[in-house]
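The complex is shown incomplete by one protein chain, all other protein chains being positioned as in the whole.
Note that the chains take the letters A, B, C, D, E, F and G in the order they are written out, and that residue 1 is the start of every chain.
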């Protein structure tokens, strides 16, 4: 099966998609992720966490390109993005 | 009499002459004065001072141009040169 | 009167320390009492929970720390939770109604809530929340003449903001007076 | 034998300290005695007068400083003058004949001079002056077997200069032996 | 609301293996830039494919100084200003390890200034990350030797009038071989610089301009840390190899960032080994530290 | 022999009024360059026509540090490395006075390095004269942060392998407004630089390369101080305005001397007064120190 | 001399201890403050930096504590009353130049707002464990003067007293307070300037050429002003009356003897104790600073129970009031030292008790003031 794997350069052409994980209790509501998401995927929610901050919420999940910028900017290790490889799986099958 | 003083610019043309004063007991025989006297006026003597150093002696008194270099180089404040104004005095008379 | 121990608790930025400062100043400068203010410092206080403690007394305060407050002023739920169990019997809880959810009043704790944030927002400056609380505190605790507190507010807030703050104080105070009357009426 | 106190004095650069070091080493390492060497440090010693003190004893030396030397080795007149009055009665003065001018020998001080600088210059290295003095010292003081001193010279001078230094030592030593014989002959 | 694609439970953040999770959440304020800087270092450590067992981090005292307490590495929280010489001792004892100093601006170039210039001079093979927030944050917001002229602090209540240091220039003039500067917003480039600096043999410095929201921003009425991030966005200019004399930072004006210096020079230990080998020849066994068990 | 024109009695040397004659002869070795440097400062003070009552000299510890003890000025022999901050306190208390720091290389840029860079950064209006003899002389000849590579010292018995500081570069990078370097042989130019530096408003540095005969010369078998003077004669190159990056000093090779930097910048007190006047307007009385009686 | 009205914020204020100390310094005429921030002392510097510009003072935040200490010495010689403040770690760094201040006989004031130690310890919580360091922290033999305020009010007053003593004895004086006092806010009454008595610097009345920095046979010489032609020399080396270095044992004895005698011969003048109920006491509680407050409820309780407890509050901790303690030791059953450390000043008390009474240390590691209960139970132990 490995034989039939799609070559990597073709894989690269695909627009990656991301699945966001927000660890709300850790978030301090700084808004860095919201401000700098190139795709406007996030916004601060109205919700309070127990420290009194508004964690972000995902408003345009389908837009997320798994660029990880929200993750690397987050000073509180409170958000990260996992790549969803749907299409690649299809090819592999 | 002041009236008849030689103008200063003329005075300047004269080659100044210096009278050397060596404070032997202070000298540490470094030889700076001897080495850098532009006119070779000085040499280290054979004499010892009480600290065991050879202070300089004046070997060509008439050559001294009162440039003060020996004085300014001496690290022990042991030599200085005073200008002798013989010729000016003559004019004044 | 014996010493009264007061703890004010809330979040950084709510003006918790200033609140304690004004109470202490009112008592000691404008009411001829003694008042010692202490506060929790520390990096752990960085932006999160913070608290101020005041001991008001007719004699010199010797032991400076609050151990079992007769009055707890709570501007955050976290702070309330952290300290509610230190409340002495027969004590008073003064709290911000929208931020703090008191859990029943065992041991005869008298509880007075005020939506101070809303009052403050209505005054156009959320930052005067603490002064609203203070006016309310003045009314419901009756620790000292209200004029002492007002004076202390006036001389402690940034120059130029006196009027706004006094207004905030008065609103809190009036709300407190009304509440007291109502509760008297209802008992 | 009771402790013998020795002071070596001279100018910086004459090898005064090494001289003391060799005497101490000879006594303690090669002659099974105890020897404590101390020296005057200090900015005041910068390039000018300096001195080394050795106490040689069959017992452990307890008090480390020399107070009344039985032997003074003088390589400069300044040093001689500074210390001559500390010489104990019946003591020995060992001096460089061309540099030091001893002023009479009151109190039965025995005096032995050597033109060590000249010897050293003849050996081609003025720097071995101190070792010439040391050989001479060995002869005229008879403090310990000359072999101990020779051994100490050999192991203390810079590698490669052993031969020269031993030669210097021997010349001084022989001069001393001769002088002693002469003086014995003359008394 | 998009609950479908978002697991909001507390599962594992990809950097958790590099963090002391038993100490998270950290003490840093909301919108403080420090966490982002730490995240970038974690990123760099991931990129480098080095054994994390062989990386140590040393901090002095300050908000930044707390970094050592959050990174899951051999980590040392020392005294104010002395992280650099402590790190130097550690490096010399274990030259096989990567030693990283994480220091605040005050820690590094105020009280620690002497060690900074001397360790750069010796070209000791450590990496120094300086988080410059223009202020002494931990102690409550006093002026730092980096505070721009006119900025306020608790000890310059009417505005600062002392010229601040140009840290990259100071490092380079003292002998550093790698010097870069980024803002907290340049998180990817920062991580890349960290990786380069860690790989670099010799004394490397990366200055990170980062927001202190609670003190610097507040005392200067500049908004929150997010406002400062936006300011960096609008006002920083990448200029690799910039003349170090031209990159001083004025109050709320342009911030030149980039990699300014990357030169080769023998490290302290290289110089020592080279020199001693020349003197002692075969008798000399080059010093390489060993694993510390000797 | 010329007894006629030479009074050999101990009459008065023209600089005696500037010296503590009750402490002369000084402790410095024969052929040490320090005395010449002091002489040059005396020369400068004469040239300047300033009131010598209003000049103070501050030293740390070292052979050079002893300078304060020989100049007949208000003079302070402080602790090792701390002459600069002591001088800064003195200057701020008495801005009407000229405060001169006379420090050895170790004193100034090793233990005192932090104060040096910070005081330059603040552009405190003092003059610093650094006698660089490439060694720690007073303590008996250990390596200094100025010792050239390969030179021997008591703690680099096989030769030095640490890169030394380029002191003029360090001063300039830190903020000094006047920077010059001379050797002890350039006695007249040195005096002129001293005079300029003392007149200059702001932090000025003059580095003087001077022979330490007893330790540096001896440990390196370079002869006496006179031999070093001859070496300076043959190997120094006057290059005013030289690029500061090009003037590092290698072992027994060319020494670039000259006036390297002379720029205008507000001094610390000027900046303070200017700033405060801007803030407080007429209420502010410019700080000028007074005579210390307040 | 009286305080300068310009400097004095006469009136009743609600201030924390650190601010009160700053006001004390300003009232005392301090015009130069060099410092380096450190919790829990920083508010002193902050207040000074805010207050100085309009009253002609200069605040400099130095690069470190070493520089701070050196700068205040330089400024003092320049004629300014000068000061710094710090806490444990910075205090350690200042010790070398504190010694220089002692050696040069330089008036100035150094405040240590003590926190928990050792090392970085507890930056935000109180301690009193730098007391022996205050006495012995610099190398060599010397004596110190150290005062300990128990409140913001005393912070204000003792700072003025510290400046006065520093001028009178021509030496640095230590104000040893702690985080609790430093960060505690209380009423501080600042009197009118004419009620604030200041000791001004004593300058020589001799002419240049006749005056030396340490006049022969004078215990405390007047200072020489800079810039007035005295052209004096001073050094941290052992020196003679001229200020010239002399490196031998005799000069050392003369120099150091005198430095120590300045304090030792004036212990009576320097001692400041506040005694309460000591006359009939069976047990006396000795303490200083904040500890001397928190012992009072415990003492009161014991007294109520009929235990004869007295109290001594040491306002001056160093020099130690040896005479009084020796005297008391012969009269009482026990002396109890209460301090926020493991027994530091206690050691001196115990020594002076010389076995003539029992001694107790009621101490702990710091981080909080004493719980009155622990003091009470030590009292109970002592009378058992």
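Here, a contact is a pair of C-beta atoms (placed from the backbone, for glycine too) under 8 Å apart; a residue touches a chain by one contact, two chains touch by 3 or more.
Just so it is clear, the model here is predicted, and its values are computed rather than measured.
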{"item": "Selected from E:37, E:114, E:127 or E:204 as touching the chain missing from the view", "value": "E:114"}
{"item": "From E:64, E:79 or E:146, residue that would touch the chain that is not displayed", "value": "E:79"}
{"item": "Candidate in contact with the missing chain, chosen from F:113, F:148 or F:225", "value": "F:113"}
{"item": "Absent-chain contact - pick from G:218, G:257, G:274 or G:327", "value": "G:257"}
{"item": "Touch residues of chain F, complete complex, unshown partner", "value": "61, 77, 79-81, 110-111, 113, 136, 138-140, 142-143, 145, 154-158"}
{"item": "Residues of chain D (touch criterion as defined above) contacting the omitted chain", "value": "21, 24-25, 28-29, 34-39, 41-43, 61-65"}
{"item": "Residues from chain G at the interface with the omitted partner, ascending", "value": "66, 87-89, 91-93, 95-96, 99-100, 102-104, 114, 116-125, 127, 129-130, 132-133, 135-142, 235-238, 247-253, 255-257, 259-260, 341-342, 344, 347-348, 350-351, 353-356, 364-368"}
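To be clear about the criterion, only the chains that are shown with their structure count from here on.
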{"item": "Rounded Å distance, chain A centre to chain G centre (Cα mean)", "value": "60"}
{"item": "Multi-chain contact residues (two or more partners), chain B", "value": "28, 51"}
{"item": "For chain F, residues that touch 2 or more chains besides their own", "value": "28-30, 114, 118, 272, 276, 279-280"}
